[in-house]
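One protein chain is absent from this view; the other protein chains keep their places.
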Amino acid sequence: MRNVIVTGVPRADAAVVNQLAELGVATVHEAIGRAGYLGPGLRPIQDGVRTGGTAVTALCWPGDNLMIHAAVEQCQAGDLLVVTATSPCTDGMFGELLATSLAARGVRGLVIEAGVRDVAELRAMGFGVWSAAVSAQGTVKETAGSVNVPVSIGGQIVRPGDAIIADDDGVVCVPRALAAATLDAARKREANEADKRAKLASGVLGLDMYKMREPLAAAGLRYID
Amino acid sequence: MRNVIVTGVPRADAAVVNQLAELGVATVHEAIGRAGYLGPGLRPIQDGVRTGGTAVTALCWPGDNLMIHAAVEQCQAGDLLVVTATSPCTDGMFGELLATSLAARGVRGLVIEAGVRDVAELRAMGFGVWSAAVSAQGTVKETAGSVNVPVSIGGQIVRPGDAIIADDDGVVCVPRALAAATLDAARKREANEADKRAKLASGVLGLDMYKMREPLAAAGLRYID
Amino acid sequence: MRNVIVTGVPRADAAVVNQLAELGVATVHEAIGRAGYLGPGLRPIQDGVRTGGTAVTALCWPGDNLMIHAAVEQCQAGDLLVVTATSPCTDGMFGELLATSLAARGVRGLVIEAGVRDVAELRAMGFGVWSAAVSAQGTVKETAGSVNVPVSIGGQIVRPGDAIIADDDGVVCVPRALAAATLDAARKREANEADKRAKLASGVLGLDMYKMREPLAAAGLRYID
Amino acid sequence: MRNVIVTGVPRADAAVVNQLAELGVATVHEAIGRAGYLGPGLRPIQDGVRTGGTAVTALCWPGDNLMIHAAVEQCQAGDLLVVTATSPCTDGMFGELLATSLAARGVRGLVIEAGVRDVAELRAMGFGVWSAAVSAQGTVKETAGSVNVPVSIGGQIVRPGDAIIADDDGVVCVPRALAAATLDAARKREANEADKRAKLASGVLGLDMYKMREPLAAAGLRYID
Amino acid sequence: MRNVIVTGVPRADAAVVNQLAELGVATVHEAIGRAGYLGPGLRPIQDGVRTGGTAVTALCWPGDNLMIHAAVEQCQAGDLLVVTATSPCTDGMFGELLATSLAARGVRGLVIEAGVRDVAELRAMGFGVWSAAVSAQGTVKETAGSVNVPVSIGGQIVRPGDAIIADDDGVVCVPRALAAATLDAARKREANEADKRAKLASGVLGLDMYKMREPLAAAGLRYID
Partner (left out) sequence: MRNVIVTGVPRADAAVVNQLAELGVATVHEAIGRAGYLGPGLRPIQDGVRTGGTAVTALCWPGDNLMIHAAVEQCQAGDLLVVTATSPCTDGMFGELLATSLAARGVRGLVIEAGVRDVAELRAMGFGVWSAAVSAQGTVKETAGSVNVPVSIGGQIVRPGDAIIADDDGVVCVPRALAAATLDAARKREANEADKRAKLASGVLGLDMYKMREPLAAAGLRYID
């Protein structure tokens, strides 16, 4: 398990990623079979941003952001940088300067299972960030890690080149090979939801719309007064 | 302990609940004797909303929102839906479609000791939500639980029909039988606070206003330079 | 370890504190050698406020805010009140009335490793608060603690009279004796950052700017395709 | 919500409680319909103890064990003391002296959603304790709470007089009115388990014994090589 | 992302796994380059057990142990069952009956990022368990998941057939392809440690043995009196 930087990683199709981004995290997560959600521990530092990109991954040592610098070079327009650490870490591994560097390359945002700082400046720049913490605690640049290896975040596996969608609900990862099929499924779900929404708004109950009354009775549920 | 749905639950008086809501969570919590606060773990997904309603409770299995659907039918105008799970759960049990259904019935909002999703849409709808997490993680609809049984949230007992008040400070539960007396006590406290506020703004110290100097000295507190 | 209130505490120089405040938490934290950050557990209840002041410290019993009242008397214009408890506590130890009292004395804000309430009112007042929790849970006024003794918050030691800087990134403590030297170091860092920012925006990589390529290679990092 | 001590509380039948205790926490929890488990946060301070008793409840202020002293007087032989606080608390509210007092009254053990201390002495005494923490942090005796009111622990409601069973798996609460029926169900389950155990030991698969293959196939599960 | 059971998974070499197990978790973790440790959240329910096996993985729905039953059939002698859930879960997904079934197949133990119950019985059986929680909370058998897919536990990726080593220090995963090379490296480290141990026991300082004095001085470390 040598420290490596993998270059020339194939990316999920950009047009597909952009369309997945429009559909949003919850819809995409359902469309891939309720999978890939990176957990409620990753929160946006801003409200109302919905974006998507292809993953460049960085695996850092706790308290050390050296590999984020190494990862920047691997990023290209349309990517989203995904960072984690080999041990749990809340330090402020990322701030305004790194965001400036990423923005200059056309990177869409940052997903980090650690802390970020300069959040006022990042919000002002419009650079989207989803993080596990906000922390001004600084880091060193001493210990090598890896770039563009598979990483584990929030109980999910993220591989370089996967599609990453992020909005106010958090972050979801769609495996590169499933991106197109997921887009199809997500669109069907979206179309289907408009119809459901109208019914529910008119007063139809989910109990009836989803035909739950019978299984509930079969499960022994009783109504009492 | 069969799974049950209790129907026709008596509610706290609507006029009393509305007036409690105007007074806010902190004042009402003090008025019932520093009790009923559902803890700092329940946070609003929006800023600046203060509301109140009568509790319809739903007890779900973790990762399963079947009983929320069953609870919707028991909700009426002026209610507030209160959801918890039999084990700790952060999944996104509730989203825009369920909110549409509740809004169609005049329900005032949601209190949930689990996760919610579609938060951008919920904020846009103006549907007030207090939750333990934001999560896009979807749930199944497989296992029965109960509706309108007493539940335990944040170390407090919530019974169906109790008055629930929620604002930026969190959520408080007022037992139905105590609602009117609590309103009286809360109004007295409110009136009293205006006077205190004026004194403190003029520079009077709490040490003097609350007559704390003597007990502090009796407790052996010393001033040193 | 008698309970004491220390009076006449020397403060960090007000002009220095004000200038540190302008530079912000992350810059100041780096300038004192990556030290003094009170951790990601203290979050602002408001967005976009940057302030600084000299610490008056209060050490309370859990569930008891008696010593906050005692601390108010020790506060003067330009101070920032710093509160913690002898055991972990999330209760709402501080609210609008205490803020009114502090504002009347020219206190700049509150840092509390416990809960606060009346957050809507505090935001409306423009009184800056950094806290470990928002909670309406009320407290008693029964047990003595201390005012203006050294306290430990977020793994850091805060001494009365230290400079406290707070913004959207959290809170940092600068020891009184180091305040002037820290201001010098912070200004140099600030000046330096403008240059770095311009380079990174133009596409220069951190890998090159910080001369990291050689140490990375020496550490055995390999590039693979 | 006045502070009260409720006396003369009816208890679950002692013989039933003793027999439930022999069956253990997991079996009893299943027998009441997978309910009443006080959560994984309550851990025994000793290994290998299985006991049961009738609940005397104490509701304390955080950092204050006054009501444990008040509760001792309400305890009788065969009881188990159940303590919680109005806010989360890990302080060492209970130690060897209180255990001496309870043991003198024939109390079977302690369940506490807070901390205990003197654990070496408690283990030596053979006084069974299930707690949320071990902590030497001392408490005051200043603020009144209640004894023998319903309390909420680990998301469950415990009422005075309920049957409490505790062993290495944690603690379960059986409502007094359901104790006898639960014992019947638990015995049936126990008898049933011996048969299952023998089958599984002989190599029969749960997949076959519980007839899960068909529903799994119906759910779309595929076997791939 | 269909639910699947992958059969006929290739395993790491049994002889290699057995020898890795003898060397223990800390040594093996270092030997693969400080990687693969499943985190401090997985704790043994027993003391003094050191074991190893090849991973069969099960991915369950929270509160649902259906896929553990399905996984048993895929287990063979020398395996170690590795279980996680699609969302965080502390429920008691595993107990004595499942352990009986696994022991009958020659399975070496269980690693589960969720809860277990019947811990007294499991200890008495001598069936080794490393879990995230002990909990009597029961689960349903309703929702399909997967068996022998890659899973993410404690920030690490575990693939079916990988070598899993577990002892009092926790659990480490060695990728199947790296097992032999890791064994070589671990043995070298082990041999090396005996020499270091003797030196340190004789009073030689790590500062000298690891030649740290120069880099510390270079880093600006000063000795003061």
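Going by the order they are written in, the chains are A, B, C, D and E; count residues from 1 in each one.
In this section, a contact is a pair of C-beta atoms (placed from the backbone, for glycine too) under 8 Å apart; a residue touches a chain by one contact, two chains touch by 3 or more.
All values derive from a computational prediction rather than experimental measurement.
Considering the complete complex, the chain that is not shown touches A, C, D, E. In the complete assembly, the contact with the undisplayed chain comes from D:95, out of D:95, D:109, D:128 or D:175.
Interface note for the absent chain: among D:15, D:77 or D:104, the touching residue is D:104. Take subunit D: the residues that touch the chain left off the picture are 2-8, 66, 69-70, 72-73, 90, 92, 95-98, 100-101, 103-105, 115, 117-120, 133-138, 141, 143-144.
Mapped onto subunit E, the interface with the missing chain covers residues 24-26, 29-30, 34, 37, 39-40, 43, 47-48, 50, 167-170, 172, 193, 196-197, 200-203, 205-207, 210, 212, 216, 219-225. Residue positions on subunit A in contact with the hidden chain: 61-64, 86-91, 137, 140, 142-143, in rising order.
Keep in mind that, in the parts below, only the chains that are shown with their structure count from here on.
Same interface as B-D, judged by over half of the contact pairs sharing residue numbers, among the pairs D-E, A-E or A-C: A-E.
One inter-chain figure worth recording: subunit A and subunit E are separated by 28 Å, centre to centre, where each centre is the mean of the chain's CA atoms. Between subunit B and subunit C, the centres computed from C-alpha atoms are 31 Å apart. Centre to centre, using the average C-alpha position, subunit C and subunit E are separated by 40 Å.
Contacts with at least two other chains are made by residues 34, 39, 86-88 of subunit D. Taken pairwise by the contact criterion, the protein chains fit none of the simple patterns, being neither a path, a ring, a star nor fully connected. Here, these are the chain pairs in contact: A-B, A-C, A-E, B-C, B-D, B-E, C-D, D-E.
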